[in-house]
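Pasting in a structure now, in structure tokens, and then I'll have a few things to ask.
Heads up, one of the protein chains got dropped from this complex, but the rest are sitting where they should.
So, chain A:
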Amino acid sequence: MAGIKALVGLSFSGALGLTFLLLGCALEQFGVYWPLFVLIFYVLSPLPHFIASRCSDNTDSSSNACRELAHFLTTGIVVSAFGLPIILARKEVVKWGACGLVMAGNGVIFLTILGFFLIFGGGDDFSWEQWFPRSIDGTCGW
């Protein structure tokens, strides 16, 4: 278990990031809740990594095409989470102050997710088998 302190620290930074996001929506001078759509990107961002590490269990090689595609898609999701508030602000749907708060929240949340992966390694002793059973020949069924 890689440490309670790390876990608590990551929880705190996660909560801080979500606080920034909610402040960007709920403060009196802003008042609109459109920025909450970046939550979709928060949820999507770890998925490519999970899919790639699930489908390529051979860790002999330091990287492979599947993992690199996962990096590509994850980066794209992160960029999208920053792009959406900017476009909302340019179209005057939200104010620029709200956009700034949302982007600060984005930064903190993505650093938290990154920290989670670096410290906990994506869950080494997490048993995939109960959630995603393999087929008989050992493939993912792609």
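Everything below uses one rule, namely that a contact is a pair of C-beta atoms (placed from the backbone, for glycine too) under 8 Å apart; a residue touches a chain by one contact, two chains touch by 3 or more; residues count from 1.
Operating definition for what follows: contacts and distances are computed from a predicted model.
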| request: One chain of this complex is missing from the view, so tell me which of "Phosphatidylinositol glycan anchor biosynthesis class F", "DNA replication complex GINS protein PSF3", "Transmembrane protein 50B" or "BZIP domain-containing protein" is its UniProt name. | output: "Transmembrane protein 50B"
| message | Among A:Val8, A:Leu47, A:Val79 or A:Leu118, exactly one should touch the missing chain; which is it? | response | A:Val79
| task | Name every residue on chain A in touch with the hidden partner chain. | result | 60-65, 68-69, 71-76, 79-80, 83, 86-87, 90-91
